[in-house]
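Just below is one structure, and these are the notes that go with it.
The complex appears here without one of its protein chains, the remainder shown in place.
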Amino acid sequence: MPMVTYLQAINQAMQEEMARDENVMLMGEDVGAMGGAFKVSEGLIERFGKLRIVDTPISESLIIGAGVGLAVLGMRPILEMQFIDFIACGFDQIVNQAATLRYRHGGQASCPIVIRGPGGAGVHGGLYHSQNPESWFFSVPGLKLVAPATAYDAKGLMKSAIRDDDPVLYFEHKFLYRRIKEEIPDEEFLVPIGKAALRSEGTDVTVITYGATVHSAVGAARDLAGEISVEVVDLRTLLPLDWGMIRASVRKTGKALIVHEARLTGGIGAEIAARIAEELFEDLDGPVMRLGSRDTHNAFAAPMEAFILPDKLKITEAIRKLARY
Amino acid sequence: MPMVTYLQAINQAMQEEMARDENVMLMGEDVGAMGGAFKVSEGLIERFGKLRIVDTPISESLIIGAGVGLAVLGMRPILEMQFIDFIACGFDQIVNQAATLRYRHGGQASCPIVIRGPGGAGVHGGLYHSQNPESWFFSVPGLKLVAPATAYDAKGLMKSAIRDDDPVLYFEHKFLYRRIKEEIPDEEFLVPIGKAALRSEGTDVTVITYGATVHSAVGAARDLAGEISVEVVDLRTLLPLDWGMIRASVRKTGKALIVHEARLTGGIGAEIAARIAEELFEDLDGPVMRLGSRDTHNAFAAPMEAFILPDKLKITEAIRKLARY
Amino acid sequence: MTEQKERELYFWMVLVREFEARVAALDKQGKLAGGVYSGRGQEAATVGVCHALRPDDWVFPLHRDMGAYLVKGADPNRLMAQIFGRRDGFSKGKDSYLHGGDLAHGIFGATSMLAATLPVAAGMAYKFRMKNEDRLAVAFFGEGASSRGDAHEAMNFAGVHKLPVIFVCENNFYAYSTPNELQFAVENVADRAAGYGFKGEVASGNDLHTVMNVMQKATDRARRGEGPTFIELKTYRYHGHSEHDRAAYRTEEELVTWESRDPIELWEHYMDKRKYDLPAIQAETLARARKVVEDAVAFAEASPEPTGPEAMDDLYATPVGEGR
Partner (left out) sequence: MTEQKERELYFWMVLVREFEARVAALDKQGKLAGGVYSGRGQEAATVGVCHALRPDDWVFPLHRDMGAYLVKGADPNRLMAQIFGRRDGFSKGKDSYLHGGDLAHGIFGATSMLAATLPVAAGMAYKFRMKNEDRLAVAFFGEGASSRGDAHEAMNFAGVHKLPVIFVCENNFYAYSTPNELQFAVENVADRAAGYGFKGEVASGNDLHTVMNVMQKATDRARRGEGPTFIELKTYRYHGHSEHDRAAYRTEEELVTWESRDPIELWEHYMDKRKYDLPAIQAETLARARKVVEDAVAFAEASPEPTGPEAMDDLYATPVGEGR
């Protein structure tokens, strides 16, 4: 099996889907000749031509709105935000236009668009190149949200997202682009939207997480081996959540820690914690705990960024605290 | 004491602050000669002139961005969204421009803007005239969010919001505009940002809520009198939350129900529930429960709207269920 | 034009006016919920523009464009059910009027956010060009909506790719209460087209011939691959912004001036000059239109109200269950 990076996995998924279905296309700033600011779409314009790989003006709202128009006609546009932070500039087209399209048309219309772009911190990107905006969209019905943590999932989820008939926000983590490399199958595979994955099995504490912090959580679980038996659930899809797996794991361990790189307050971990605390009240042997980024903006200077972000040590500490409970 | 409606209270607050401080101004669509789509700003242009009461083009992003520019120079602009739903069109200027202004300038700059507008459902406004967008902003540091439920608070919180040196999103509920009428003092008063209010005292169950559902919760508490002793906490400010009052009440009752008109999933009730469930784990005699609008868009037809929204009966039922626990 | 076509156009304008008049009356009777907007006075704009289109072209109507729905082929019965918020409406009651399109007839349902349809129209036109389809997208918007960023982004993109899209601005001189001098500092919004590299046309929106002429030029241009056109139609709405608006911000004189250029009367005058039997045409057309409208009302009133739980339908292609 070939070794591919997280970034190459996204590229492969887009290429395979474009080869399979001529209605799949890509729009965004510098996605063409340049191959994207991070080279995620390298080689695509050469293979699929400039009608399908569209270098747009700097117009995020247009990119998303046009994507909706294309989707209504049966196209399957992938819409890149050069950094996911710029999604704020196309916010209305997502939450009002795309998310309500099917609903306001009483089911007549589908909106198969994928909005993707590099998010996440840890590379000194500062306030506007480090954001994790998933919570802005988590309360919006009609959307699906995915956030792969591995190259395998990056590929399989992208393929599923493209084939999905509803708008999917695909949050890729720029820290993982070239840092994650793994063997993935030669044959075609999909990762279904809505299914979480167990990254480590355990019996004492469940850590529920997604994106870059999956790796820190798995690291923490490994470090704690022998001391505390940690189960790590990688959500992969944030909307809809895989409540089956979440529930099963928390029932087994009786203790849940939710970790995400997004800010703690108002993060999607709050919803997960609230539901676990309500539905599994009788099964819990300790409070549901959460760890997220500190409640501030993504500061630039290294000591601040380290202070803000959750990491393996902070996760380890939180697991210990919960296990002791 | 004069009887004023919720709507008049907002109008009075703006007038008083404009009379007190010549740097207070109002910008928005049709806020001038028309007095606003709902007449919230009636009489202002006659009194304060068209330089201070600005009828803008239909440009929500401009309205907010210009407000930031004015604020940096010491003005205190109130920025109206004709319906709060249109805030999506100015989203970037709020979350990236206004919310980070002080932070990215290392404390050099203040951003005393108030963004206000009619939100909320219950008047058959359909998908784009019924929204409760507070959760989009709840995870954004640098912002403050308030949501008055009474005429007294509408006035006092508006005055505080105008005087606040940080951006305040002031969510007014259109259902309450003319349906709520109460006596308020002649003398000047403020309602501090960050302080909740007890609307009903009780010992069995705490209902934590804000906005229009405060009235349904108080109604439910009244209906249950004799059967269940219900304490109703009206948050008034959503960011920052009044954890002192929330904690004290839940410690007393041991049972918490969070109610809001915003959608359940991803609503700010999730954060409140998650924190209570974690911090007050030992004090709880039952799971923290939540009631919000159903996880769908704000449908138009009356039966659907009734199905979606929380109301007194649904709250009563939820309180009973929690009390029985 | 043949007499038949001229009478057909007349029918459409009368139908639009009768339909809207009935909707306004229903609103006054308290039979409708939500905001009700009237395009009375602007009938020549929507009728002239949409009559120039083919079934597989797309239109993007906004709140004052009832005419676009009707002329583009929406079933009047379903349109009325849509306005009533009933199950047979395009939204199945999930929203009213313009928020539910009729996709089978190439009518796109808008959100409320003004000008947010323009990027969507540009996207569709990109598809037509990309797949070499001889089709057009036509986006309507008010002069007020022209101030929104989305209008700019869409027009710029359409210009870059010479897309077969026509931007139709119905300039009725007010955005709610806001007069043009507070909306923009130019006489003609269509002047902006030059800044996007395509043609702007300014024309009377009350004169059906004029509307059809500029549309002919615009559709020819688009079908020849020469790109977009910005058509600005000067017109006037007789009613307030919504039926609840008394429109105190304008003068009686202004209103009467525009009423004296009524699009339907102008067309009647023209038919009269053509020596058609106007009284007969009028009577027959009105009867035909009223019948359509009354049937539509009957249909809508008979259409069931959706039930509460239907609010959970149509969120996703396949329901996602408890995951949300």
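Note that the chains are named A, B and C in the order they appear, and that numbering of residues resets to 1 at the start of each chain.
Criterion: contacts are C-beta pairs under 8 Å (C-beta built on N, C-alpha and C of every residue); 3 or more make two chains touch, one makes a residue touch a chain.
All figures in this text were calculated on a predicted structure; none of them were measured in a lab.
Considering the entire complex, the omitted chain makes contact with A, B, C.
Among C:E153, C:D207 or C:E268, only C:E153 touches the chain that is left out of the view. Note that of A:S59, A:N132, A:S200 or A:S249, the residue touching the chain absent from this view is A:S59. The omitted chain makes contact with just one of the residues C:F128, C:F198 or C:Y316: C:F198.
Remark: the residues of subunit B touching the chain excluded from display are 51-52, 54, 56-57, 59, 61-62, 64-70, 72-73, 75, 77, 92-93, 96-97, 100, 102-110, 141-142, 144, 164-166, 194, 237, 239-243. Contact between subunit A and the absent chain runs through residues 29-30, 32-34, 37, 55-62, 82-83, 85-86, 88-89, 124-129, 265, 294-297, 299-308.
Against the chain not displayed here, subunit C makes contact via residues 147-153, 156-157, 159-160, 162, 181-186, 189, 191-192, 194-198, 227.
In this section, only the chains that are shown with their structure count from here on.
Inter-chain spacing, taken between the CA centroids of subunit B and subunit C, is 36 Å.
One finds 31 Å separating the Cα centroids of subunit A and subunit B.
Centre-to-centre separation of subunit A and subunit C, using mean CA positions: 40 Å. Listed for subunit B are residues 85, 88-89, 127-128, 265, 295-297, each touching two or more other chains.
Of all residues in subunit C, those touching 2 or more other chains are 91, 93-95, 99, 111-113, 116, 149, 315, 324, listed in ascending order.
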